[in-house]
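Quick notes on the structure that follows.
A single protein chain has been omitted; all remaining protein chains appear in their positions.
And now, subunit A:
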Amino acid sequence: MSRPHKIIDRMMPRQQTYWDARAAINFICVGAGGGLLFVTALASPAGDDLRPLLVLALALVGTGMTAVWFEIGRPLRAFNVYRNAATSWMTREAIIVLLLVVSAAAAIVFDLRAALAIAGLLGLAVAFAQGRILRAQKGIPAWRCSICVSMIVVSGLTEGAGLLSLAALYWPALLPFGILLAGLAGVRLLVWRNYVATLRRDGAPSGTLQAFAAIDRRFVWLGHALPMLLAVAGVVAGSSLLIALAGVLAAVAGGWFKYTLICRAGFTQGFALPQTPERGGGAAGAGIQPGWTRA
């Protein structure tokens, strides 16, 4: 695929273009699938046979991994991804996904509770690995921020809880898990606030802050406040419909955030000069870091 012409003769940060919607789908689907596995493992003692949810979780993880397979330049060499478990979180994610698929498949086929518990923990682990993949990207200030890991993990769990809440339409016994959804959405809201505040305080490319500001209001109200309200109301009123609606909103909001993070807020570091050089007989000038905002 040919890429648009890049303006590369300036020092300012620019939106990265090498990870596009396919990478975003990977973060959205694998995170949501991992989160769904984790909350399904939590919900399984409720008594219902929730194995269809495990199938859905595996389908999400599979979709995410397939999307990233389409993104890489040399897909026929994809198995080389397993060569650097020592330091690469991308390798670790691939290993975790492999183990996750095996354990979830065992839980589906043999209905093993132990396998489900392991799959649930691996679901949490894969969300963590995705956060660490972003954390390791020193070239993208919005991603290398340590709170980004928390944001990815808690968003994955919230998306999983959202999908579980949607399943309450079919399994009414899942209705009390609306409280879990409301709680996770509340935590995600706090982490989001902290994440953006940290970027503003420590400094970030202006484009990153603008991308987040563009979604902030709707993300907070439609992705958190409303789902929390609906989830609590649904539990109190015993309404699966309200819980399901809350779940859809929370899950979609998580996906929207991840798409924004990868495809809209992924600005590069850019370049900076601690001081501009002496020229002719003149003195050195003040330092510059174009395209950055600091509180």
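One rule holds in what follows: a residue touches a chain if its C-beta (ideal position, glycine included) is under 8 Å from a C-beta of that chain, and two chains touch if they have at least 3 such contacts; residues count from 1.
To be clear about the criterion, contacts and distances are computed from a predicted model.
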Original post:
Out of "Threonine/serine exporter", "Carbohydrate ABC transporter ATP-binding protein, CUT1 family", "Predicted Zn-dependent peptidase" or "Phenylacetyl-CoA:acceptor oxidoreductase PadC subunit", what name does the UniProt record list for the absent chain?
Top reply: "Phenylacetyl-CoA:acceptor oxidoreductase PadC subunit"
Subject >> Sole residue of A:Ser88, A:Thr198 or A:Thr293 that reaches the chain not shown, by the stated touch rule >> reply: A:Ser88
**OP:** Among A:Ile140, A:Leu175 or A:Val191, single out the residue that touches the unshown chain.
**Re:** A:Ile140
**OP:** Touching the hidden chain in the full complex, which residues of subunit A are there? Just list them.
**Re:** 1-2, 5-6, 8-11, 16, 18-19, 68, 71-75, 77-78, 80-84, 87-91, 94, 133, 136-140, 143, 266, 268-279, 284-286, 288, 290
